[in-house]
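All protein chains of the complex are present and in place, except for one that has been dropped.
All chains are identified by letter, namely A and B, in their written order; residue positions are counted from 1 within each chain.
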Amino acid sequence: MALSFQHLTSTKQLTREDMDAILKVSLEMEKVRDSGSSELLKGKVLASLFYEPSTRTRMSFEAAMHRLGGSVITAEGIQFSSMYKGETIEDTIQMASQYVDIIVMRHPEQGSADKAAQVSGVPFINAGDGPGQHPTQGILDMVTISKERGTLDGISITMVGDLLYGRTVHSLSFLLGLYKDVTFTFVAPDALQMPEKVTSYLDEKGMKYSVTQELEDGLNSDVLYMTRIQKERFADSSQYEKLKDSYILEAAHVKDRDITVMHPLPRVNEISTDVDALPNAAYFRQANNGVIARMALLAMLLGEA
Amino acid sequence: MALSFQHLTSTKQLTREDMDAILKVSLEMEKVRDSGSSELLKGKVLASLFYEPSTRTRMSFEAAMHRLGGSVITAEGIQFSSMYKGETIEDTIQMASQYVDIIVMRHPEQGSADKAAQVSGVPFINAGDGPGQHPTQGILDMVTISKERGTLDGISITMVGDLLYGRTVHSLSFLLGLYKDVTFTFVAPDALQMPEKVTSYLDEKGMKYSVTQELEDGLNSDVLYMTRIQKERFADSSQYEKLKDSYILEAAHVKDRDITVMHPLPRVNEISTDVDALPNAAYFRQANNGVIARMALLAMLLGEA
Partner (left out) sequence: MALSFQHLTSTKQLTREDMDAILKVSLEMEKVRDSGSSELLKGKVLASLFYEPSTRTRMSFEAAMHRLGGSVITAEGIQFSSMYKGETIEDTIQMASQYVDIIVMRHPEQGSADKAAQVSGVPFINAGDGPGQHPTQGILDMVTISKERGTLDGISITMVGDLLYGRTVHSLSFLLGLYKDVTFTFVAPDALQMPEKVTSYLDEKGMKYSVTQELEDGLNSDVLYMTRIQKERFADSSQYEKLKDSYILEAAHVKDRDITVMHPLPRVNEISTDVDALPNAAYFRQANNGVIARMALLAMLLGEA
């Protein structure tokens, strides 16, 4: 299926039609993967360029490429020798475009993905540009909600933790805004609540949301999206001490409820391991959906699905 | 062939039947490799997770996977970004289980392999957990002895160097203990002799062994297994000075003898390079056997051999 873009740098590029198509192809890709080996991207080469290490995201993209029969060349972290010789991102990407068929890049600087996409001679995917965008995380979260709940229209979701700085909850809110009648509950300390740029977008879309400091207020949703809350975000450490345990999810919170627990991972202690064995716990399945969603994106951007 | 285990974390899991099966399949794998390309593991993906770098072991596993037509995703050393965000081994392995079909892990902490195997959703192989186990090294040593000497029952082996701390000689002794009438000669300074945990095991198995400080006492065996002896192991440096040259093997020691020289590599100077050209020198063939033994293990644990 065709997407409305050639390079993926931001969730803001996606229309509902794009998101629906990615969902559909992701489910097909799940079957492809489970049926054994595929040759859909045989002969295609992916450059996996991680200026900043992100083992999880990198491995997910590389597994996706291999699952479709493609090949991968990788550069990560301090291995970027040319960067240290003063080369611009634009030159690196123009060079890599000569080597491969598709490029995935993570870079610590916001805006670097747009610079790269502007000159790339092959499809380009942003795998995170610092505090900027990380669109495939939002997309895999959408695939997860859709698979776990059977729909996206009409669902209710609670987002917990650091909603001010959390890139993943912003992206996910944006993508859910493409659907109908989604209800949001934002659970966070006042100092870390959802920023105006997100709430004004939801207002514009006519979405309902409520704001609270109490985790308990959010346990009646279809989805509970946990994120990590970091001590260093608090100016007043006594506020941190007061709140920190409020946002640690335990089995008792969810075991008798029809609520799907998600987390972008890695977790530290914000979800107790006693939740892992519950059917509610979707965070490892979420990692699994990352692979099929990336298979879908790689194949679609290469014109092979 | 079936193995008695799903995850390989320790040589202590192996029965004689397991070891015999691995030997048999390793020889088949040698033919597979020499005949060109194989598609036995086509479509399968290996995660090669080296929290601690070990270029040799990593490349051997990855070559084995490629030789069978499979794919590899790699993370090594400081690339483990999620580790630095406080993620547990258990979470990393549960995540990786969503991405791949089989996992190989090296980790600096003893016991980490058992933790990983406990939660892994796919077959798991320990590639060394600190001072703990490194079972595939022992297995490839067994394959080497079997290929070089035509048998394992009844062979005589001399082990030289740091027998107290040497993980490889302990594993190999254990595996040889599964066979019949193996005779051991342990050549080491008193302070670095084979520990009681190994000798008591051999006693239990009814194996004969002798203990000496002189390399010359061990040159009548079928196999001479050299290891490095490290200066820092000696409390008394004068004892080191006295002994260090005793354990440097030279061509003159073995050139007219029917003795197979092995070494786990890397060597520093404990085997003179003039030994390399002798037919006795099996240590580079040993590296070769590492690939076929790992091909066998990957294929068997994936149910494809």
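Note that in this section contacts are C-beta pairs under 8 Å (C-beta built on N, C-alpha and C of every residue); 3 or more make two chains touch, one makes a residue touch a chain.
The shown structure was predicted, so the numbers you read here are calculated from the model rather than taken from an experiment.
Note on the undisplayed chain: of the listed residues B:S10, B:S60 or B:S221, the one touching it is B:S60.
Contact with the undisplayed chain is limited, among B:T74, B:S120 or B:N280, to B:T74.
One chain is missing from the display, and on chain B it is touched by residues 36-38, 52-56, 58-60, 62-63, 66-67, 69, 72, 74, 76-78, 265-268, 273, 276, 284-285, 287-288, 290-291. Although one chain is not drawn, its touching partners on chain A can still be listed: residues 42-45, 47, 71, 73-75, 78-83, 85-87, 90-92, 94-100.
Keep in mind that, in the parts below, only the chains that are shown with their structure count from here on.
Computed centre separation for the pair chain A/chain B is 40 angstrom, with centres defined by C-alpha atoms.
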